[in-house]
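Can you keep this structure in mind? I'll have questions shortly.
Left out: one protein chain. Kept in place: all the others.
A, B, C and D are the chain letters, set down in written order, and residue numbers restart from 1 in every chain.
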Amino acid sequence: MILAKVVGTVVSTTINDGIKGPRYLLVEKTDQHGNRKGDFIVALDPLGVGYDEMVMVTEGSPSRETPLTVNKPVDALIVGIIDMIDEDDKVVYRK
Amino acid sequence: MILAKVVGTVVSTTINDGIKGPRYLLVEKTDQHGNRKGDFIVALDPLGVGYDEMVMVTEGSPSRETPLTVNKPVDALIVGIIDMIDEDDKVVYRK
Amino acid sequence: MILAKVVGTVVSTTINDGIKGPRYLLVEKTDQHGNRKGDFIVALDPLGVGYDEMVMVTEGSPSRETPLTVNKPVDALIVGIIDMIDEDDKVVYRK
Amino acid sequence: MILAKVVGTVVSTTINDGIKGPRYLLVEKTDQHGNRKGDFIVALDPLGVGYDEMVMVTEGSPSRETPLTVNKPVDALIVGIIDMIDEDDKVVYRK
Partner (left out) sequence: MILAKVVGTVVSTTINDGIKGPRYLLVEKTDQHGNRKGDFIVALDPLGVGYDEMVMVTEGSPSRETPLTVNKPVDALIVGIIDMIDEDDKVVYRK
């Protein structure tokens, strides 16, 4: 999984995904400190994540392994909101 | 998913994909503002997207998760046409 | 899918793929004009493609989605021979 | 599979993975000598690996192929703790 922050929303009305409900978010990859890297992808958000929250994103086929996304053409899914990260025994990120 | 713009068409008559109907398009990856990045892939288009439209492309295995592409050797699929993108509370792209 | 040209053949007699018939080809990735990029992969060829022909290659799991490759350990498959590509309303490649 | 060292922990309480028990670890990719590369991912740890241990990580769809991760949205899994690596007939890493 990769770390990312929510920076925006992607709206598509002509869409062929068979998904009802969650939004597609623009997320920017971050390091474990929460620093943005300038590298963006579009991820489906089943959790209702807020702006600037740090999340964990699953990519590729495993994105389909939730009740909402099973058999859906989704290749990036927000799976969790990050509360805390420690690295080398120091807390480097806290929500 | 990644963002891209439709820039052309790829025609193949000797083809082994078992797909009837949709065309393969040449798409160029873009940033969230719609700026082209000079990085191209070929994606299947089940939506009938027009030239220069901005789209969302699913890559890899999840490309097969539509009625049209199930059990087909497709690794890049146009899943939606982008209407609007906001980033850091500003609208950065509008169709 | 990516664009590539056939540049050679890869012969392996001690092989564990369960596939009978088609050859593995050395293909070089190209841009949409057919210019070679110096980046090579090995792809299975079920179509009998000739030297220097431009092809479309599917990568990863979807490579297995043909009768020949179903349940086979193949991660790159030639799916079509390219006849023509247009970009920004100009024909940029013709076989 | 890739080689990595465990450098920290990633805590997420709002999470949508359907997994009970194992922790998500922050791992840093290493070369075969155990030198850290500055490239980090988040991987699920079903083995209870300790800080600074060198591990083998499976990425993508195959991460789901254990009893714990079957049908789960996990794209990086620690599959083994490394005891020893030899390269060109010399031992280059030993636990």
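Quick notes on this structure:
Rule of thumb we're sticking to: a residue touches a chain if its C-beta (ideal position, glycine included) is under 8 Å from a C-beta of that chain, and two chains touch if they have at least 3 such contacts.
Since the model is a prediction, treat every value here as computed from it, not as a measurement.
Where chain C meets the missing chain, the touching residues are 7-18, 24, 26, 40-43, 51, 60-61, 63-64, 71-76. In the full complex, chain D contacts the hidden chain through residues 1-3, 31-32, 46-47, 56, 58-66, 69, 77-89, 92.
Everything that follows uses one rule, which is that only the chains that are shown with their structure count from here on.
Interface chain A/chain D: under half of the residue numbers present appear on both copies, so the contact uses mostly different residues. One finds 33 Å separating the Cα centroids of chain A and chain C.
The multi-chain contact residues of chain C, meaning those touching 2 or more other chains, are 61. Chain contacts here run in a simple line, from one end chain through to the other with no loop closing.
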